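I'd like to ask you about the structure that follows.
Yeah, one chain of the complex is gone here, protein chain that is, but the others are all in their spots.
Per-chain residue numbering starts at 1, and chain names A, B and C are given in the order in which the chains are listed.
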Amino acid sequence: MSTSTDLPDMPVRAAVSRHAPPGEDAAGSDPFACPILEVRDLTIRAGTRELVRDVTFSIGAGRTLALIGQSGSGKSMTAAAIMGLLPPGVSLSAGAGIQLDGRRLPIHDDRAMRAFRGSALAMVFQDPMSCLNPFMTVGAQIDEALWRRGMADAARRRERTLDLMQAVELPSPEVLRRRLPHELSGGQQQRIMLAMGLAAEPRLLIADEPTSALDASVQAEILTLLERLQSKFRMAILFITHDLAAARRLGHEIMVMRHGRVVDFGAPATIFSTPRHEHTRALISVRRMLEQPPPPRARAGETVVDVQGINFDYPPRRFLDRPFPALSEVSFSLTAGRSLGVIGESGSGKSTLAAIIAGLKRPVAGDVRLFGTSMAGHDFAMPRALRRRVQIVFQNPHGALNPRHTIATAMREPLDLLRIGTRRDRLDRVVETLNRVGLDADFLARYPHALSGGQRQRVAIGRALLSEPDLLVCDEVVSALDATVGAEILHLLRRLQMERGFALVFVGHDLEVVRWIADEIAVMADGRLVEQGPADRILSAPGSAAARSLVQACLKPVRC
Amino acid sequence: MSRWLPVLFALLAGLARAVGIVVVTWFLCRVMPGDVVDVLGLEGGLSEAQQADLRVSLGYDRPIVVQFFDWAQHALAGDFGRSVRFDRPVADMLASAAPVTIELALGSFVVGVALALGLAIAATSMKSRLLEAAVDGLNIWSIAVPTFCAGVLGIIVFSLWLGWLPVIGSLILPIIIIGLDNAGQIVKLVREDLAEAVMLPHVRTARAKGLSPWRIAVVHVLPVAAPIVLVLSGLVLSGLVAGTLTMEILFGLPGIGSLMLNAVHGRDLPVVLAAVTVVAVALVAINTLVDALHRLIDPRVNR
Amino acid sequence: MLRSSSSLTRRHLLASAAGLGLVSLAGRVASAAPEPKGGVLRYATLGLDTSDPHRHTGSIAVQQAYVEALTSIAADGSVEPFLAESFDVSPDGRTYRFKLRQGVTFHNGDPLTAADVVANIERVKSKVKGGWLASAMKLVDGASAEGSGIVTLTLSKPYAPLLNLFSELWILSPKSEGWTETIKTPIGTGPFTFGTWVPKVKLTAPAFRSYWRAGQPIVDAVEFDLSDGTDKSLALRAGDLHIANIQRDTVEALVASGKVDIKTLKDTAWFSIAFNNRKPRPPFDDPRVRSAIALAVDKAAVMKFVGGDKGVVTNQLVAPGNVYFDKALHDADPFAKPDLAKARALLADAGVKPEDHTIEFVSWVEPYPQIVVQMVRKLGFKVNHVALDDIGAQKRLGQYDWDMNAMSSGPRADVFLRWVRLMSDGPNPVLWGGIQDAELDRTITSAVEQPDLARRKAIYLDATRRVAEKVYFVVIGHAPDLIAVARTVRGYEPGFTWACHWASGGVARTALISA
Partner (left out) sequence: MSPKAGIRRAAGSFVAPGTLVALVAVIVILLAAAGAPILSDQSPLDQDLTAMNGGPTAEHLLGTDNLGRDVLVRLLWGARTTLVVGALGTALAFALGAGVGLMAIVAGRLTEMLWFAVIDLIRALPATLLGVLLIVALGSGTVPVIIALGLSFSPLVALVVRTAHAREVARDYVAAAASFGGGRLHVLVHHILPNLIGTLVTQGAIVLPRCIVTESVLSFLGLGSSPDEPTWGRMIADASRFIEQAPHAILAPVIALIVLTTALSVLGDQLRRRLDPTRAAAMPADLAEASPIATAWTAEGAES
């Protein structure tokens, strides 16, 4: 199997230097002052298991430490430990020490820690939608942060709230202030979170994957905002991310964690030029890989799928509401052996399109012709013969596999349902396919939860390939995966496509990823297909506004 | 206008349900062995010919469907007729029984929800094993100990031994007993919901703001639990007419429950139907109200 | 009728199942008066089914407080004058002459006149269907008033129970609201007026201050608790009730509380097992089999269970002490003691193997039939015991698809009211298996028509022997209904029937003292 090789986890002591900041840093902090945050020998346990081990680092005033690591690397736990917000059942080792401005934080005493939270320490979380209280107006939530800070005068608090909302570059604060979180866009929500964090006037702001849940263009805006805010408020920032590009963009130093340990540390330039740890090298190579997509394949072969002017409406939420249009007048076609990347921001209708192609949803108008057969003619009930030829893989590998089925059961299901092969040789087929996606027969008896995300996605892809389809629809198949794992999946897909020659519809929101795998790109916005063309052309000369904003958002952090 | 259409639709659906209940009750009553004439005959020693005459005069010889529409027509005009057995206007009987049940139901509802909420909050915030045990204990009490059993015990202890509560006319004991039962039915669900609510990301945000546990509980956790408390409250309220029945009998309280039960046993059809109609309409009203409130207090429902 | 109908309303639903109910007299706690005048008497008794006393459907225990009759039944069961100051019966038993009491006024202030009495008799005769009173009225050829004080009644045939039955023909003012149809607010002459009535809950009866008997009533009002079917003992102990009918199994606790005295109605309730006489199924149509089953029943144990030390074993429709009771017949009771050996011999004689037969046994929901069923099972019969709520049981009994039941019947103003139900066309005959026996009918009829007491008694004894010979049913014994009276009550002793007020006793004379 080819999942990430185990790297020797050597502990790295990441004591942030008091030496001069890199030249491009214009923060103007006093590098010789006492560091704002010092973390020493941090070990975090859940029961007997060590989630984080011997982590030591520090951050100076006005500086940003980008903490990068894949899921399970312990980076969020580290942040939670600094805030004193470890989940129940998780504990700190006795020897750990965290100092803020030279004073030791009472990390073992939740009550005492409360005095620091919301004042000296502030934190911004990943998913702003669920991190805001759905029942309070956003203004009230900022107001509460100010109140907690000791601002007793309501009029002053309101004024300050508006100031803060302005500082995080929210338009018309007076209006937005009275809105509830769900009435705001994701980007606006994250700005509110930031305003709340700033209300504390913190010495240290911890931003835990603040952009991961946001669309690409919004991600870039938030990163820029963070940068500007730091230069304005001069706090230290612990910036946690899994995205090397973002880390490089924002961090004065980068710290790499893996399996609970720090494995690499240094200035961005150093990390990129001379990565110390193999894992860091792997992360960098993913970036390099994405930056150099393979050449597109030639247009050849018969038309596999031909989508003709389809419309799709989501049913009204309430009686007599208008149906909500998810797709309008979408048309495109794809020939055998080639891959089409469908890209768009969340809500643009790309996943709905994928489901319609796979026969899981029925459009209200238009037709989908698969291998020349009109689906409208079949009332969008896909005949079994076609089912074999069209398969879909979903975004979330957790959800795509029934938690109660072993891998063997899960993989036999399509064979049984589609009546492929004889009962006897179905198991052989399953094993063979498992091998092909880089897994072995040991996995047959396991349950999905015992597999990593990457392994699960391999199973899902393998399962889709069992019927040897001529068209594979992949709906955001790498979005939920760590970068290195995602890269492996991309390679796998490409290899399988070469071996099998199926056509691929690859839905994604990350332009780099889509560009890497796709020969052609279709850009979706607000349920419409706004642009379609060869991947190179879209990238070099985007025609539509949507495509332009995607290109800009994606390329900026990479090329810095 | 279109804003109100869903409400109208919900009301119509509720009404349809109320009508369904009444129709089902009607036919259930008609398939019961014996009718009110049997009752009167048994008590008054009517000969069979006299009973037949009485049935004709009550219209029981007509087809059931005709009888039903006749009744429904009057009921729609607000005329529930007269009790056959007691020859009194059914409306009067309902009017005298309703306040007792309403008082009993509302009282025990308030006691139950307050107790469940209080205990659940305490157990969630204090993390005390004792309180956890209290939650489980209350839950099991409500499942395993019938209210009439608790009622007898309560009378003996509080009225006879301790002499704290007067037996006559006192609603305190029945309210407490039904309240305990209500609390037991929902406390565990509220507790679980609160346990989930405190794990929600926005509560973590609130903690990151350095707010006190008290403020977090009141401002950030409770509103999340409010919808489920509301839904559970609706369930408790809809179960209350049945819940008060045994207490009404045990404590001789002349409420709707005992009125219905007596009427069923006396085969006093007009009373049974009127009581069931009133209860069904009340239930529909409660459910509609709960639904409306749910929309009101939970911004996410309309998202 | 009384007892069975009371049992109807009284027990079965709730009562027997649990009967824990307390009181429904809403919330006023009586502060017992220090002097014997005034106060509210809380009196729990059988229910009240209608506001029209003439149309009562069985429960006769409350009406007496606000309406009175020409006669009443004294505590010893004899007829005493009431609204009639005196009465004469002609030797042929066909003419009755009542002299009305002077100075009696209705609750509306009108004086009671002979014309009023005649109007009441006419009303019952023409308007009331069903009930023993109505059938008695059929014999009345005419009623006439002589002046304001004399009422004369002529019958087509002699009718011995008439004077007794007249204790339940209540005299109301024809001005009572609803006189022509159903009376809504009865205007009577009783010591209390018809106040507010909530069916199945309570009747509040305020004192009538112009009552014809000076100094009565003593209390200010009676609150009747009508939530029949519930056990009143806890409320009695808590002091929430003054007088209440109780079940025997609560006696111990009540006595132990020291707050009440246990008294009894003077007439008894009688307990019996009956067989299906209308459509008997083999082998239960065989008197030998019936006798065998009767021999399995331990009458003494049953009577001890239902009546405690007041339970009496006998084989007659009346208890020892009653004028119709016959000692010799009592002593000859073949079922006085259980005798399983003899029972088995009888079964063998009849060629019946009890294991092969299932007795369909119907009863109301209460403990006493369960005891009987267990005793019958000892013979080896399988028993399918179906305990039903009142109407269900009534319906089932009326279908005659059963073999056996166990029933009881309460006090009656006249012994005829017990016999009438054994007649082929008697009211509600199912409890005794729907006997169809022309000879028995003739015997009972001739007893009714016999004005002479001694001869009448002899005829009734013939009827008793007839029943015994056919083993239609077997009387187990008698036990009085129990009435608990709080120690704060003065001047109350239960009467012969359930009546709460009669010429020589009842609530009019009852006073409350402070505890």
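Note that in this section a residue touches a chain if its C-beta (ideal position, glycine included) is under 8 Å from a C-beta of that chain, and two chains touch if they have at least 3 such contacts.
In this text, all values refer to a predicted model and were calculated from it rather than measured experimentally.
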Displayed chains contacting the withheld chain: A, B, C
Residue among A:Leu417, A:Met498 or A:Ala541 touching the omitted chain: A:Leu417
Contact with the hidden chain (one of A:Gly89, A:Gly150 or A:Pro295): A:Gly89
Given C:Asp389, C:Asp403, C:Asp437 or C:Asp481, the one touching the chain that is not displayed: C:Asp389
Residue among A:Gly72, A:Pro106, A:Pro134 or A:Gly421 touching the omitted chain: A:Gly72
Residues in chain C touching the chain absent from view: 12-20, 231, 249-250, 252-253, 301, 304-305, 365, 367, 370-371, 373-374, 377, 383-389, 392
Hidden partner chain, residues of chain B it touches: 17-18, 20-21, 24-25, 28-29, 31-33, 139-141, 143-149, 152-153, 156, 192, 195-196, 199-201, 204, 238-239, 241-243, 245-246, 249, 257, 260-261, 264-265, 276, 279-280, 283-284
Contacts of chain A with the absent chain, listed as residue ranges: 44, 46-47, 49, 51, 71-77, 87-90, 355, 358-360, 382, 384, 387, 390-392, 394-396, 399-405, 410, 413-414, 417-418, 446-447, 449-450, 452-453, 460, 463, 467
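In the analysis below, only the chains that are shown with their structure count from here on.
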Distance from chain C to chain A - Cα centre to Cα centre, in angstrom: 87
Whole-Å separation of chain centres (CA-atom averages), chain A against chain B: 49
Rounded Å distance, chain B centre to chain C centre (Cα mean): 39
Chain C to chain B touching residues, read off their complex: 1, 4-5, 8-9, 12-14, 18, 20-29, 49-52, 55-59, 129-132, 182, 198-202, 225, 227, 230, 234-235, 237-238, 240, 389-392, 394-396, 425, 427-428
In the complex with chain C, residue positions of chain B that touch it: 32-34, 38-47, 50, 53, 83, 85-88, 93, 96, 148, 151-152, 155-156, 159-160, 166-170, 249-254, 258-259, 261-262, 265-267
Chain A-touching residues of chain B, taken from the complex the two chains share: 2, 5-6, 9, 199-202, 204-212, 219-220, 223-224, 297-300, 302-303
